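The other protein chains are all here in position, but one chain of the complex has been omitted.
== chain A ==
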């Protein structure tokens, strides 16, 4: 057995947890034969037990380095010789005493650590040679071998090592050299046992701290061997329990396997996070602020998946599977007049025709109380899913905000910011060139961000001038917003007037006035706000927030016009309903024209559903508007990216050679990623979804598709066509600002939906609530039919204002109380932080 391989194995087993997974099979693989490599202690033990004679001689030959040993041996020299000659049962006992003596000597020996390294090296080499002989001797297949081999499979950790070592020693004692086996059964007195234990503890401590010392490996190993030998000797004397050994081995193996499984599972969980590598790449090159947009996008994708699951699984699928099929009812059929164009692509793209008369929209659903053999309550499900999507969204937004607030409150220790960036940012685990590239980029970006922060904090401010400028800027922004608000209001008024007078009288501009004005405002006002914000001289992160806030206010105007337009159309349709109802009675009468008198019941005449005159369906119309808006929004975004970013980058790159000025540095140059525009686009889009998903169950599905493609397209576009900003700044750790805007939009979107549910009567000819006076009546209907009668009574009592008002009062009081406690906690937190800070300062000064 080569010395090199053996030492290698021993060294790595000792000091590397992972490598200790080397077991018999590994050794078989590497060395082509089974090796009985036990722990240091084991081989040392065997050494001691079986080859002591050899040891002694060699050690005596080197009295300088093994002073302790030599002394010890000299002391008990006479005894030992006697023992060897004896070879009787009492040899074991005497051996114990010897060992104890040597142990004491060993203690002195351990003090002599100042010995020259060379001597230790020799010693180590010697030991390994002895061990070699040892191994070969033992290959004779002693009885205890089986148990030994089993133990070799275990992980060599500190605790385990000691315990195992103990047990092994005891085991070896039992199974070891024949001469020793009998004598070890002799009982040892309590004091001796206690003393032994003490010394063992000392040895353990020494071995435990050995790792921490910054010595060379050789030194450590020789010391370890030395200590280990003595340690083993110590333990040879004590009797131990052999029971529980197998179970212990099994337990250790299971622990090892469990830890490996846990690590693999963590890796798997991290690998499951979608788009993680893409976002990390973007973060490395563009900074955390741009990456925060993509993280926000991913989070939205998750929410939309859940919403999609709800609407698809609980509304669309039951209707598709169990509801009456297409063509069986008038509301489920394309009217005769539209049949010709129903399948055209243009019609489908506009979401009319077949798309309109399908599960995608509100109008398709029948108002039967239960459908199918499962007695699925379709109207109830529709209503509850609508309310549930809003409720779920509220819950998750607030939960995320709360969680982010927690993280922020935790606070980070910024006292060593730059030092940590410099010394702990490089990850030594990286072995892949692309990852390394990303890491370099990310380190650079992180340094730049920190430098920006530092520069900002060092900026000297002329307070008065800055304040004046900021007030001026805010005033200008307010003017712009007020102006655009009035403009929108005016334009909407005009368009309503036009609509009343009939749109045919006016040209293209008048017809599309509202849209055009909105688009123009959306194009120019953000740039104007950008210019204004340069007056303010804020930290880039704060400037971004102001920008976002102002554009948000601007887009609210957009929302306002949209809602107004919708309300107008709804009112129109409601008017139409009355007319249509009247017409339908006439038409029915004409069917029975002259055949049967009015009052008698008659078999209903079979009329093809396509021919029945249809009542107007304002809900489907609303749903269609939202879907059209979402689709056109998506198209606009994609085309803007392709033209505005991609074509521009291509132009700049390839025409730069034949252009008068430097395109890359002057105008137009490569575009930067517009964080505020994109974030707001995402938030408003989600607002549309929330508003419209009650009337068009297909909307979450469309949005999921849109977000999915948007993620890939934008990731590609950012990496390919954009350049990082001049001043890369660190995004705030939480996304709470985005969340706050999202919450606001969510609240705003619930208002129209709730209003329509509560105050507008549903259409009489379409949807799951047709025939009722109000949509929420479905709840009372369910309570009547499906719940036991006492439930209805209880509900009746519960909805009594006398109960509701105190409940509301209670909630208000608890909100106030919780707010007060949270404020006091925050203050306490701040105080503690300050204290920590001042203590650290004091420490610094003391050291100085």
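Rule of thumb we're sticking to: a contact is a pair of C-beta atoms (placed from the backbone, for glycine too) under 8 Å apart; a residue touches a chain by one contact, two chains touch by 3 or more; residues count from 1.
Methods note: contacts and distances are computed from a predicted model.
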item	value
UniProt protein name of the chain not shown, from "ER membrane protein complex subunit 1", "Calcium and integrin binding family member 3", "Cytochrome c oxidase subunit 2" or "Cysteine dioxygenase"	"Calcium and integrin binding family member 3"
Candidate in contact with the missing chain, chosen from A:254, A:340, A:436 or A:798	A:436
Touching residue (missing chain; options A:258, A:349, A:420 or A:825)	A:420
Residue among A:194, A:217 or A:317 that touches the chain left out of view	A:217
Sites on chain A contacted by the missing partner chain, in the whole complex	4, 8, 11-12, 15-19, 211-214, 216-218, 413, 415-433, 435-436, 439-440, 443-444, 447-448, 450-451, 454-455, 844, 847-848
